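All protein chains but one are shown at their positions in the complex.
Should a chain be cited, it is by its letter among A and B, assigned in written order, with residues numbered from 1 in that chain.
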Amino acid sequence: MEVFLQTLVAGILKGGLYGLIGMGMTLIMGVMGIINLSHGQLMMVSMYITFVLFQYLGLDPYIALFISVPCLFVLGVIIQKYLLNPVMRVEAILPHNQLLMTVGVAMVLTEVIRFIFASNYYSVRTSYSASAWIVGGISFSVALCVAFVIACLLTVWFFWLLLKTDLGRSIRAVAQDGEAAQLLGINTERIRFITFGLGASLVAAAGTLLLPIYYLFPDIGGRFTTKAFIITILGGMGSTVGAIFGGLTLGLAEAFGSTYIGMEFEDLIGLVIFVLVLVFLPRGLKGLTGV
Amino acid sequence: MEYFETKGISKFFGGLAAVNDVSFKVEKGQIYGLIGPNGSGKTTIFNLINAYYPLTKGEIYFEGQKISGLKTFQICERGIGRTFQVVKPLKRMTVLENVMASAFLRSKSTAQARDLAMETLDFCNLTAQKDKVAKGLPIASRKRLEIARALATKPKLLLLDETAAGLNPSELDEAIGLIKKIRNSGVTIIIVEHIMKVIMSISERILAINYGMRITEGTPTEVASNHEVIAAYLGEDYSA
Partner (left out) sequence: MSQYYGRLLLLVVLVAFPWLIGDPYYQHLIILFLLWVAIGSGWNLISGYTGQILFGAGAFFGLGAYTAALLMHKLEISAWWGLALGPVLSGLLAFPFGWICFRLRGPYFALATLALNEIMRYIATIWESLTEGMVGILLMQTFVSKLPYYYIALAIATGCIVTMELLMRSRLGYYFVSIREDQEAAESMGISSVYYKMVSLTIAAIMMGLAGALYTNYMGFIDPRVVFALFDISIMAVLVVLVGGVATIYGPVVGAFIMVALWELFRSGGFGSLASLSKATGWPFMLTVTKYVSEAHILSFGILVVLVIRYLPNGVMGDPAKLRKVFLFWKRQAT
């Protein structure tokens, strides 16, 4: 029983972070209609920034958030502005050029990081990385809990942004109907830049928060892109609320899979879930509820 | 046995009935018109016949056999061709290639398909443009290409969806001429049209619908003088 609860807790806490990853990707998918296969790589860049700040400036990751997030926002805007946006309008034989472009971006990001940092495994071990609170016989990793709380705060902030601000309304308008939004005087191009930046920021936060309890090497980006995609599919494409549930689901699935089947199967589980969901539940978990 | 018949077909999208309990019969060799204001469900009916959408309720019969439930390509094989209201040319292929792609359904070899395609292009007066890429064609040619492509599948029944929209008066006359030519070659036609001149002058019988439901059915004169039809198109004031 204890093992079960332990796994449950771990799954939920990690799931909260995964929700951040999913929300960013869903946002981009909803507004731009593109699947960003460089999402995990953006997260990876943020993790390296956090690592460097920790290693050379002694900055605690939670402080580093204030740097990594804006940095990734800018990077996101640049990518959208110079690489993705121009490709959107071009008529090419291959459909989904944008998808391929994000693959290219992912490759470049990964290899540039590898060039700078080599393929070594790095980790950030803060004073609290290994500590845990023991409540009722279950250990709650301090780092994971704090990360979870911050993730929740960010999620709330994000929804406030989407629902209560003009910017958020503009974003939702463009997501629903880009042309109509333009006719309403919204600068859709600028909104797209901002949205990609925003999506990148969210995943940047997830990366920074995750770093103290994870490890770091250049190929980790690919792993997280896959996870991001699974989360988004689970939550039903284009639903930011769904992304949260998708994140929780994946977090739990991984935790339980890891505990009861075996640690090396963690990634395989995600992939299999992905394929199963695509085949049987094309509208994600929402499809189950018939909504 | 009717040549073509729909029995109580309905299509619901969620709670909204786009088509509601529509039944009509078409005789072989007829030109049968379908009219109604925008959004009345005309194109949806075509989409149901063509199996582009699945039927929520009802059945469709062609040549005495039930076709509701078959897949789109099977319905084409059975002999029902269709054009789309918003034309769908195969953009990166030439006019000839577009029609050849259709012609393969009834041809055994590429040479045979080419011959059938050339014949069809000639019939539709498109031979001069056969090597033009479909993407750059003017609207009148694109509409004719759409028809040519459907004709190359040697349909027995042809569904024409607003083939006259967007044409100027002389192009309109050409279109009407082509439709009559098609009927005279033995193809039964169901035509959805907005432009009264076209549909009233060539249809033998017309079904008028609104809000997905049948208003009335009859000869063009009967339908034109029907009170509800006038109300639907021109408003209550004119129907009196």
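The rule we apply is simple: a contact is a pair of C-beta atoms (placed from the backbone, for glycine too) under 8 Å apart; a residue touches a chain by one contact, two chains touch by 3 or more.
Given the structure is predicted, the values throughout are model-derived calculations rather than measurements.
The residue from B:76, B:190 or B:223 that touches the chain not shown here is B:76.
Seen across the whole complex, the unshown chain contacts chain A at 34-35, 37, 83, 86-87, 90, 92-97, 99-101, 103-112, 114-115, 222, 226, 229, 264, 267-268, 271-272, 274-275, 278-279, 282.
Touching residues on chain B toward the chain that is not drawn are 50, 52, 71-74, 76-77, 81-82, 84, 88-93, 97, 100-102, 104-105, 107, 110, 113, 149-150, 153.
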